[in-house]
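I'd like to ask you about the structure that follows.
One protein chain omitted, others in place.
Note that the chains are named A, B and C in the order they appear, and that numbering of residues resets to 1 at the start of each chain.
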Amino acid sequence: HDPLVIAGRAFRSRLFVGTGKYRDTATMVAALERSGTEMVTVAIRAMNLDAPDGGDILAHVDTRRYHLLPNTAGATTADQAVAIAHLAREALGTPWIKLEVIGDPRTLLPDLQATLEATRRLVRDGFVVLPYCTSDLITCLRLEDAGAAAVMPLAAPIGTGQGMLDWAGIRRVIERVSVPVVVDAGLGVPSDAAMAMELGASAVLVNTAIARAQNPPLMAEAFKWGVLAGRQAFLAGRMPPQNEASPSSPTEGVPF
Amino acid sequence: HDPLVIAGRAFRSRLFVGTGKYRDTATMVAALERSGTEMVTVAIRAMNLDAPDGGDILAHVDTRRYHLLPNTAGATTADQAVAIAHLAREALGTPWIKLEVIGDPRTLLPDLQATLEATRRLVRDGFVVLPYCTSDLITCLRLEDAGAAAVMPLAAPIGTGQGMLDWAGIRRVIERVSVPVVVDAGLGVPSDAAMAMELGASAVLVNTAIARAQNPPLMAEAFKWGVLAGRQAFLAGRMPPQNEASPSSPTEGVPF
Amino acid sequence: HDPLVIAGRAFRSRLFVGTGKYRDTATMVAALERSGTEMVTVAIRAMNLDAPDGGDILAHVDTRRYHLLPNTAGATTADQAVAIAHLAREALGTPWIKLEVIGDPRTLLPDLQATLEATRRLVRDGFVVLPYCTSDLITCLRLEDAGAAAVMPLAAPIGTGQGMLDWAGIRRVIERVSVPVVVDAGLGVPSDAAMAMELGASAVLVNTAIARAQNPPLMAEAFKWGVLAGRQAFLAGRMPPQNEASPSSPTEGVPF
Partner (left out) sequence: HDPLVIAGRAFRSRLFVGTGKYRDTATMVAALERSGTEMVTVAIRAMNLDAPDGGDILAHVDTRRYHLLPNTAGATTADQAVAIAHLAREALGTPWIKLEVIGDPRTLLPDLQATLEATRRLVRDGFVVLPYCTSDLITCLRLEDAGAAAVMPLAAPIGTGQGMLDWAGIRRVIERVSVPVVVDAGLGVPSDAAMAMELGASAVLVNTAIARAQNPPLMAEAFKWGVLAGRQAFLAGRMPPQNEASPSSPTEGVPF
């Protein structure tokens, strides 16, 4: 009744899950199942595409159950990203691509210029492009103009689990961009996911916080509920916070 | 499989819900139901105890379904609170009491000294006492020593919806007190509840954030999932947050 | 032109400095000097009161230059604190006392009940009492009622340098208490001190953040400027923060 629609396709779950960093495949499979996700990202470069079954991950991810979202992890130029996207489309038969063009090996932060260029080229080539980006508002607006099917600003650097430190920047993007905003990277706990959804995000993507939890399947389910909680709260309309101590003071978003 | 146990009684739900501030009784009843709660607080002074059915609220709260937790809202001295507790026990037949002794009418913040005194007296009188308090650690330890069945530190002043501003103080209480810690007052959205549970709280109490949402029943359900998300995440063991940029820097809980 | 007045005595500096934890006495003396402080706390139990010069610290702190504020560090009961205060008055000839009654050896958090009791007794005995406390509002109001010359809520536990995590609680105390509020303990950097002063604190006390800096005298001067910056900003009247993105949204003190 409240589907997420991206590029005309509807999803009931608003939790995207990644397939990296699990201690073993069985744990990953269990985590995917417990998460309730319908959208699973896979790194093309992590696959053995020449193998009959598409490599380890594909052998274990039930593609009738999950919508595969290949990503271009590892690309550091627009050319590389475009090449990987084409490879993914041929190998997996899907025009969907999570576009990642990394600008710095240490932080894995995106190169916005190259991401924008690759988005334009891939849209022209018929792809459904979901670019990973920062919360830079103008770039997000340009990605939308370029035909991105969604934008995926990071909450914090990949794998850090620092959470919604940049909630103000994420909120700005949500308020101004028309395509779905999927908060990607840096979430550490379900309350982070709930907060993103309460701010109006359309979905979140979680990988490390599940894979590196002590009990990944249980954490996967925890994120499932966190996303649902945040989404329902957004729809239910939160009470306005009150400032008991200075009711008429002009505090907005800052401590005093 | 993961019950909350207070004074020997087990609860599956870790969300306590209040009965004040709803626009009408039907909305309250629907919200209680959607929340999945098993513990409902009622203000004794809001009831018409002389009426055959115990007054408006009791007429509508199914006491076979919900464990009633009467509170002493309105008390400003230990004497008043003790008197209200006895009145509640007679009228409702329960020794459970949420003890509130308010020290200031403007902020409704608790009077810790009077709360401690009333706790001692009520425990002696055979009550199951759940005192509302601040995150002052020593007072929480003293309440435990006095026989409180749980402690209920506030996240933010009653009715403000400001959330877990004092997470550091709440966390200290959780780490040191042995009885269940129920975070009470000030939560605004499910991510607040999830955060409290992720820090290790045993339960949370929510009233205004549900009652004053645009859609209270939906918000009640949102809190249900937020509490479950936070509890499961606590049990699943979160990943340690990483500081990508200065891995060896000594930042703990502060920005730099 | 903007003196801090406590118990009728005026101070130009609003930075109180402690004398513990320095690597050596020369560093401490240099730090005191660079800080511009006029109020220096000393732990009575750290002094050799039988020595002709009052022990190490007093031998090096110029009491013509600095107003000595002995403290009762080490006391865990009201009785002990009262006894130390009397000892301090006899030895140092000052009725001023920073009252500390510790309720827990691990966090050094105050025992509010014992602090309140000791305040009453010491005020009766003619002391100028500055009690160390938490941001619990009702206790701060009671301390004021008991005759405290100031209240000294902690920003964070002693020695942690975590800063103004509890800014909301501190702000509430400032807004309601009439005697000077001196933010004590937990400040880590000058921006913390500036923030406390911007919120309307009358002064701050800093010890560990200076003593354990790599360059304590320079850090002492940094805090001097931080306190002055915050005080002047409070007097100058800050601009109201603006929410560019949702001008009519009800965000007050929370992210959304």
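The rule is simple: a residue touches a chain if its C-beta (ideal position, glycine included) is under 8 Å from a C-beta of that chain, and two chains touch if they have at least 3 such contacts.
What you see is a predicted model; the values in this text were computed from it and never measured.
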| query | Of the residues listed, A:R14, A:K98, A:R120 or A:R142, which one is in contact with the missing chain? | reply | A:R142
| Missing-partner contacts on chain C, residue numbers | 106-107, 157, 159-163, 188-195, 198, 208-209, 212-216, 218-219, 221-226, 228-233, 235-245
| Touch residues of chain A, complete complex, unshown partner | 103-104, 107, 109-113, 116, 134, 136-139, 141-142, 156-157, 161-163, 165-169, 172, 176, 188-189, 252-254, 256
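In this section, only the chains that are shown with their structure count from here on.
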| query | Which chain, with its centre taken as the mean C-alpha position, is closest to the global C-alpha centre? | reply | B
| query | Which integer distance in Å separates the CA centroid of chain B from that of chain C? | reply | 33
| field | chain A and chain B: spacing of chain centres that average the CA atoms, whole Å | value | 34
| said: Multi-chain contacts only, two chains or more: what residues does chain C have there? | reply: 167-168, 172, 176, 252-254, 256
